[in-house]
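Certain chains of the assembly are absent from this excerpt, and the rest are unmoved.
Letters A, B and C name the chains as they come in the text, with residue numbers starting at 1 for each one.
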């Protein structure tokens, strides 16, 4: 476990009932790559993200940034939070202000930045999340998807090096998911490392450069294809195998897909398949 | 039932504002102290105030067939003590005046005196006495919330009687009139709020 | 929508971007005029001004404004009738100047109510709270009030949803069940409110919350012509009242 600037090493988190949520879990966040943290509900993926963000103190093990261990002191946490931000699943757990722009300004102001700088960061964060039009709207009138994006903007305005997102696409419809992923792309291009937790294996396969599956309190990390193609692991993790890997593998056997990595989503699969002669829509409508 | 905007003569509006002010300032000091010692309590107090606002929007069926709303200050007084409730109640009254057109700005002092000062203190006192006398939490809650509700309306009636004394029988005659219209009709609703408190605390103590 | 029509109107009003101080001067001026000027023609003029400004330049939907002003009518009517009924040894009767006194009460209340609603339908409560701060109200109190404003919408949605679920399962089919359901509802909303506060605390700690909830102040520029118009208008209103009465 090394190479990641943000990392968890042998982290143990135990809850009251005796069973451990995380049991010597280790994760290295690869810098500049997209990491999807996968796991069933209750597997401990949120707990892992909360440990990485400093919100939760593990019973043992360490969280490190640039190989320096995080100290859970007021000062240590304050420094850590300027580099690592966690966006929670429920936006109502992070939005407190009546106005969108004011809410986004909260984090930068807590960093003791000058007012002009705060203002600039608010504008930038709203733009990156494509919610500039909502700046003057009251928080309580926003839709769920809009509140989610404003909550992300609140973290982005602090310009963290690593952005951790707990289920950013949960509850969003397909077009909102597309918009959210596009916003994450813009963030990444700007140099942030983006980590997303999800239980949607198809989404993870299509989006991530690297995946980490939280199972039995530990983490299995690696490239998407081998990890998400490991049926035994997925069964233990109570996750499904992505359809694209199942279908792709069969089509590969049938000689219909070229050598190399399997396509990861519908578009890639259709592009890789030989074209037929009839139109692509089925003729039954 | 709050006194509507413009209903009280200017002298009375000012007088009740002065009467309520020390209690509200005292409550504000308590809140400032609490928040200084414990910054997170901003959120808890905000939640308590929001709960009071929302509770007063719960419709209670009354025996007479019409429906009314609980004042909600009794439960707050028992949970958060009357000084804090004086402040939270006043903020909630301001929000009700602006968001629901319920009450008013020039009558805020009079309404705060009845609902955020008298109601919580009377309710809390009754709660302590009844709880000690009976040795039972729920009896205390019932009596406390009923009296918090009832004393609020008795105060409102007396405020109106002071502002509009009867031409012949003076303040006493007016008090009888206003109590008859605004407080006696409230008795079943006060009982209902007492029952609501019992149901509420029963659920809370089971959890 | 959130379901609080006055709040929705305030956020949508064309006067929302106006400086809060400007609007406060105008509306509190009208509220005071409604209170102290004689009912004829003071209340009428204040009422007409408030309604005209709300429906005209401030673009408040007429339905919302009418409903908001109508809401306290039940109290005003019952209160006014009670005030002018006389109780004497020979029974109940009207006070000698019942019509005039009752009319004055209703007039003052309607005009004052309309003036307060002009403020409420053009200025979100969250805009007024920073003004309280300028009036030397302690920051902690203003922050608590801001949290009340934010959380009450969250809790209102919870309350409505829980009540809908209870209604669907026949929880309000008799008076007795209604009591029981209301008690469960109140308890559920109370536990939700604590839970909300606790979770928000965690969320804000992660965003670097230290001791206060500081945000960037919103700059709403004051308008000289609006202020001049306010002073002129209020003076004319008072002058007309004195001349006509």
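Note that contacts are C-beta pairs under 8 Å (C-beta built on N, C-alpha and C of every residue); 3 or more make two chains touch, one makes a residue touch a chain.
Note that this is a predicted model, so its numbers are computed, not measured.
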Per-label copy numbers for the whole complex, where each distinct chain appears once: A x2, B x1, C x1
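The rule we apply is simple: only the chains that are shown with their structure count from here on.
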Topology of the chain contact graph, where touching chains are joined (line, ring, star, complete, other): line
Innermost chain by mean C-alpha position: C
Far-end chain from chain B, centres as C-alpha averages: A
Rounded Å distance between chain B and chain C, as computed from the means of their C-alpha atoms: 18
Centroid spacing, where centroids are CA-atom means, of chain A and chain B in whole angstrom: 48
Junction residues of chain B, two or more chains touched: 43
Shared interface positions of chain A, touching two or more other chains: 96
Chain B residues within the chain C interface of the complex: 1-7, 10, 13, 28, 31-32, 35-36, 39-40, 42-51, 53-55, 57-61, 63, 70, 75, 87-88, 91-92, 95, 97-106, 160, 164, 166-169, 173-174, 176-178, 181-182, 192, 195-196, 198-204, 207
Footprint of chain C on chain A - complex, ascending: 53-55, 78, 81-82, 85-86, 88, 90, 92-99, 101-103, 105-107, 109-111, 115, 118-119, 122, 136-141, 154-155, 158
Residues of chain C touching chain A in the complex: 1-2, 7-8, 11, 17, 124-126, 146-147, 149-150, 153-154, 196, 199-200, 202-210, 213-216, 218
